[in-house]
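With one protein chain removed, the remaining protein chains of the complex are shown where they sit.
Should a chain be cited, it is by its letter among A and B, assigned in written order, with residues numbered from 1 in that chain.
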Amino acid sequence: MAQFIPLFPFLAFVINIFFGKRLNQASAWVSIVASGMAMLVSIQTFFEQQAHQNGSIVLGEWLSLYGVPLKFGVTVDALSVMMLLVVTIVATLIKIYSVGYMHGDPRYSRYFAYISLFTASMLGLVLADNFILLYIFWEGVGLCSYLLIAFWFERPAAAKAGLKAFITTRIGDTGFLIGIFLLLSLTHSLRFSDLAHVNVAGNETFFMVAALLIFFGAVGKSAQFPLHVWLPDAMEGPTAISALIHAATMVAAGVYLVARTFPLFLANPAALEFVGIIGGISALMAASIATVNNDIKRVLAYSTVSQLGLMMLGLGVGGYAAGTFHLMTHAFFKALLFLCAGSVIHAVHSQDIRTMGGLFAKMKITGMTFIIGALALAGVPPLAGFWSKDEILLSAYHGHQGLFMVAVLTSFLTAFYMARLIFLVLFGKPRSDISHAHESPVSMTFPLIVLSVFAIFVGLIGSPLAGHAFQAFILPHEGAHEVEINSMIMWLSVLIALTGIVLAFLVYMKGLKLPAFGGLYRLLLNKYYVDEIYQEIFVKPALAVCRGAFGFDFRFIDGIVNGTASCVQRLSAIFRPLQTGLVQNYLLFQVVGIIIFILILGGLCFRF
Amino acid sequence: MNELFFYFIALSACGFAFGAVTSRNIFHCAVWLAMALLSVAGIYLMLDALFLGVIQVLVYIGGIITLFIFAIKLTARIDDRSIRQTNEQVLISAIAVSILLIFLMLGIKLSSWAVFAQDHIFSLKQIGKSLLTTYVLPFEFISLILLAAMVGAIVIGKVKK
Partner (left out) sequence: MISLNHYMFLSAILFCIGVFGVLTRRNAIGILISIELILNAANINLVAFQRYLGTPDGLGQIFALFVVAIAAAGSVVGLVLVIAIYRNGKNIFVDNFNLMKW
């Protein structure tokens, strides 16, 4: 059944793209019903997978590469089932949310068509059982991301942000594709199931390069350093899109890719180490930027980069279960946070947190769910983020002291900036007129409530309280999972979270003046000048080369083309008078031609 | 006797034909053409093609020439002799056509034909039989073409309101 899951949203896409204008409001329900169906089938697949352990299906043969037939099919294992559930549940809720959020938009049905295509691609990506199929859907989600970031393309910023996202991820994708080809030439197989027993002996360097290139694709998609610059700009899209694509699902695809190809990284410890370091850099850098940013969505965007970095870090230190667990919990509470932010923006028509404040009184449901999401992200027990973050800390604690410190610091910053966001947006005195602000319609608050329930309870399945059920599920072959409870790390985790929150409370509610960090503050506010550095190093030389090429094309190539054309024209001017337009002229030519023909023929006859 | 008759008819056919293509008056042209066609009918008679000769007189001189005269009357200003009736390529055309004629005659002269010894006369009865048995398909097609020409002529010639 699993192979039919992506078909439901794809069908919704086809219906909406062709009949959207006629369906109008109903197009949303087409989309919602389709992802609801996909969700039901995913749940059924989950139970099937639990019963049989492995439900992978080979659908057929596709290409022959290196004489090896490339089979394609769907993978149904713990990882993909988990992703299926996360994607379909979050997508369905966000589509319901969009009914209210996108209400009255002129391209309403087009929005639901794109979002359905995205859901289909994402589900296809999760189910793909080989690199090529995964790459196709990988590009599919990239395309949808582009279309949806630039959904309000009338705004130049949105159009530019779409381009930036597309081009930046493309850099990573190129590396990914090269990595795929390298891997194909090394192993003569592209199926994920063959990665488990790959033999790296003798080819360590090549395998490591292949792993790094594949990771490079993940870096682009998951907005990790140094390709993280597109994600904050992607916030120009509708907020529901930010929640679905740029928080919960697509950006997690990079983490998913690393998890999917985890045996390859396990075989190359250096590559795995690299994954952890990149994750650590991204996590710390993005978290520090988030502490000073004033745009509600960008704070969440940097938070997403930071949390994805944390997942990469978890994977990089060998914590397969920790990374994937955090991926799942993060999908729920980050989607929740974005949807809350969307609800707030919907109410006050502004994204600048300096102009907000005191909104809790106006928006009780949004406020409550926002606080739940923030606490979950900050890592306050017993909410979801606490358990998954704890797992990552625990994984890093063994043998990776440096990365462990990075993770702890990131957790502290996370708690700080989330508390800052909550205090500035929901509490304190209103810093602008918010009298017109009101609670969002029920189609928007309903998903918030459902997601906040998930944010509260989804972490429990991986907690010691449930006997690490998630870990046993995601790593079924490890036998009895070693249930380790390190109470020291747990207390540390709680302590740093509370410290961050208290510090934020003191600074933003009680007016505590921090010692001046002028230079550091400016550095953070300008996002470490990464965009500017890229502008100088890559964009300007590229533009210069393009201008040179344009000049060459304009003067030299066009000169040749135009010269050829004018030569032909001048030559034809010589023969043009022959074309008199008089029928009798043409007939005369014909008679003369016959005479010449007879002459030639006669000459030949007499010769032989 | 026969030869004398042939040369007479052949000569008159060529003469009338020449008149038909060179006369300045287009109405005269039509009359010359009629005479030339009559001569050709004589040639048919000499070739023992009695039926074809009769058809030639009936269809060509009775039908087509009449049509030509109608068309001339409907269009041209026959009295105006100041209007040039030939174009600029008369001389070169004459030369080209002469060369072509020489080549054709050479070709005829140089080729040999397996001439049937006995005279083979084809009677009207045989023509009728042949037309409705062996050649019935082209015959039907010809009738279709004539119909199409008729309809086409009416459509094209109709004055659009």
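FYI, contacts are C-beta pairs under 8 Å (C-beta built on N, C-alpha and C of every residue); 3 or more make two chains touch, one makes a residue touch a chain.
Being a predicted model, the structure only gives us computed values, none of them experimental.
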Partners of the unshown chain among those that are drawn: A, B
Missing-partner contacts on chain B, residue numbers: 2-3, 6, 10, 13-14, 17-18, 20-22, 26, 29-30, 33, 36-37, 40, 43-44, 46-49, 51-52, 55-56, 59-60, 63-64, 67-68, 70-72, 74-76, 84-87, 89-90, 93-94, 96-98, 100-101, 104-105, 108-109, 113-116, 119-120, 122, 126-127, 130-131, 134-135, 138-139, 142, 145-146, 148-150, 152-153, 156-157, 159
Interface with the undisplayed chain - residues on chain A: 576, 579-584, 587-588, 591
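Criterion: only the chains that are shown with their structure count from here on.
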Touching residues (chain side chain B, partner chain A) in the complex: 87, 89, 92-93, 96-97, 99-100, 103, 106-107
Parts of chain A lying in touch with chain B, wherever the complex brings them together: 582, 584-585, 588, 591-592, 594-595, 598, 602
